[in-house]
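Below is the structure I would like to discuss, written out as structure tokens.
Only one protein chain is missing; all other protein chains are in place.
Chain lettering (A and B) follows the sequence in which the chains are written, and residue indices restart at 1 in each chain.
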Amino acid sequence: MSLVLNFWLRVTALFSGFGEQFRAMNKWQRYSAYGLGVVALYLLPYWPDVPVLGQIVNTPGSQFETVLNDQVVIFVLIALGLNVVVGIAGLLDLGYVGFYAVGAYVTAILTSAHGNLPWLLALPIAVVISMLFGLILGTPTLRLRGDYLAIVTLGFGEIIRLTAKNMDWLGASRGISNIKKPPSMFGLKFGVLDAKPYFYLGLTMVFIVIFILHRLEYSRVGRAWVAIREDEDAAELMGVNTFKFKLWAFTIGAGIGGLAGVHYAGKVGFINPDNFPLQLSILFLAAVVLGGSGNMYGAILGGILVAYMPERLRNFSDKRILVFGIVLVLMMVFRPEGILPKRVGNEHKKRRAKSQEGEVAS
Amino acid sequence: MSEVLLDFNNVTMQFGGVTALNEVSLQIKQGEILGLIGPNGAGKTTCFNVMTGVYAPTLGTVSFEGKNLAKLKRFEITKVGIARTFQNIRLFSEMTALENVMVGADARKKASVGGAILRTSRQRHEEKESRERSMELLQFMGISDRAETAARNLPYGYQRRLEIARALATEPKLLCLDEPAAGFNPAEKEELNELILKIREQGYTVLLIEHDMNVVMKVSDRVAVLDFGQKIADGLPADVRNNPAVIAAYLGVEDNAS
Partner (left out) sequence: MPDWLIIRTFWELTVTGLALGSIYALVALGYTLVYGVLRLINFAHSEIFMVGTFGALLASSQFLSIPLLEDGNYPYRTGMTLIIFLVFIMLIAMLFSGIGAVVLERVAYRPLRGNGDAFGAIVLAFLTTFIVSLVFVDQAKINVIIALLATAPISYAYMRFFKQGRKAPRLAFLISAIGASTAISEAVGVWSKHGRDQYQTPRLLEKKTLFTMFGTDVRIDYAIVIVGALLMMTALTLFVNKTRLGRGVRAVAQDAETSRILGVNVDLIIIVTFALGGVMAGGAAMLFTLVYDQTRFNIGFILGVKSFTAAVLGGIGNLKGALLGGLLLGLVENYGSAIFGGQWKDVIAFVVLLVVLMFRPTGLLGESLGKARV
């Protein structure tokens, strides 16, 4: 085995070994570990002040907490949403940026361009409208075979951008400015300079989304999704209403994409069609696949890597898309399951038995 | 005479110019084990696929307890009470054995996205029920020791039995087994025979498509024979075995094959 492959295996072993130990802990130990982890994450903006650690994590050239919020949190949210669609239900969505744009634009319209709603009220409306877009796009297209879905969603992402660009009502190429910021809450003031409050808000959104998705994944719905991904025909013949569950996956994914858009719009206060190029969809997909398509925590890791690495490694910023392209190919060749592969079996039960008996030829 | 569960009425199935089934009439009665045999390419699997809604028949009707199946979607046919296994195993390979069976059990459940997010009491109840029922079925099929193993890592015999467990989990009235003994050795076939009889004892009606004459003749109450898309015999195993047309069909095929 080569150095590189060996390294990969080590990294994975590290993660799985971690999981093993974690599962061995009792309930209280586990909860306190969770608690510590959560606190550490909320303290992330202060990590650069810690000696040594700060040297490692800090981003040269851009403010660390801005990177955390504008890049990392947004990408993690989106990777979580896209993972439901692509990773769990196996529906290839190449136009995910469209839902992100819908979320951002609805917020902009309601709070600035054509309305005066507070951001907090625009949030649920924008998420619901994003889900509606998912429903509208999914209803005709989810009956199509997977490959067609890819091209139709790709078209959708582009239609959204072009519509925004060409309609004066949507601000055309100028975009929409003066989008309202989230209201002050829990002593947090959402201003222009300090990105920390936005990060706390975004991180909270991430936790809520994880909570919801976790519940879905380990339920009848999650099983139906995986069954559809594994063998759609067989799933249908086992009584799974495949169309309905595909539509749900699509709609929920759209809602989360929209949520990310709302958060983005509230933070930057100004959006235009150039914020939502089709290439972003590719980066989103790269995040999910890189981290581990089908595994929520893999998708999160992928989101973090894709968003954070280019900021950390500033010296090839103009080549970052190029590098992601090559990494995607390499990843698919050598490790199509991603850095953190999906887990088989229920989390409460023992990890999948080490398959010494060898794979059965299928 | 017990009542007819599934009625295959003059079914013709054509693909392009090829007639796979030609005016086949077949009845499956409540509580019986019907063996469906025939040489390769005789139309057995097509028969199966029409029954489970994979294909809509070109002509004729298939009705189940008097309901016409043609109008139902595939998943609705499962809910009406027909379940099947696949000749070439089609498990959800990235799911555990238990989860595979639970997908089947979920067919009878209602809780959806809302229930799952809110963990309503109904959802929790259904989840528990699914899990327990699936575990029982794994035990019934004798494979519960590998409940947490990914389906793709199960040995072949386990995979075959897991397919049956998954189908049973949908609480069917009619269980269709598509060559369940394929790739089994004689001892395993013997076990399978017992299993099929046990399944019938539980009150299921079984349709068995099998290549292996011994299996079919031993467990079936009644045997129907297809050849070139037509039914050429239908009766007690002993009668069918001695039917000249059946012997000719099987011998003829062997001649062609050589």
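Everything below uses one rule, namely that a contact is a pair of C-beta atoms (placed from the backbone, for glycine too) under 8 Å apart; a residue touches a chain by one contact, two chains touch by 3 or more.
It should be emphasised that the depicted structure is a prediction, and the values quoted were computed from it without experimental measurement.
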item: Residue of A:40, A:162 or A:208 in touch with the missing chain, whole complex considered; value: A:162
item: From A:90, A:103, A:239 or A:253, residue that would touch the chain that is not displayed; value: A:90
item: Per the touch definition above, residue among A:141, A:219, A:275 or A:295 touching the missing chain; value: A:141
item: Footprint left on chain A by the chain that the document does not show; value: 1-5, 86, 90, 92, 94, 140-141, 143-145, 147-148, 150-152, 154-156, 158-159, 162-163, 165-166, 233, 278-279, 282, 285-286, 289, 293, 313, 315-316, 318-319, 321-334, 336
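Note that in this section only the chains that are shown with their structure count from here on.
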item: Computed distance of Cα centres, chain B from chain A, in Å; value: 41
item: Footprint of chain B on chain A - complex, ascending; value: 212, 215-216, 219-224, 226-227, 229-231, 233-242, 248, 252, 294, 342, 344-346, 349-350, 352-353, 355, 357, 359-360, 362
item: Chain B residues within the chain A interface of the complex; value: 52-54, 73-75, 77-79, 83-84, 86, 89-96, 98-99, 102-104, 106-109, 111-113, 115-117, 119, 123, 126-127, 130, 146, 148-150, 152-156, 159, 166-167, 170
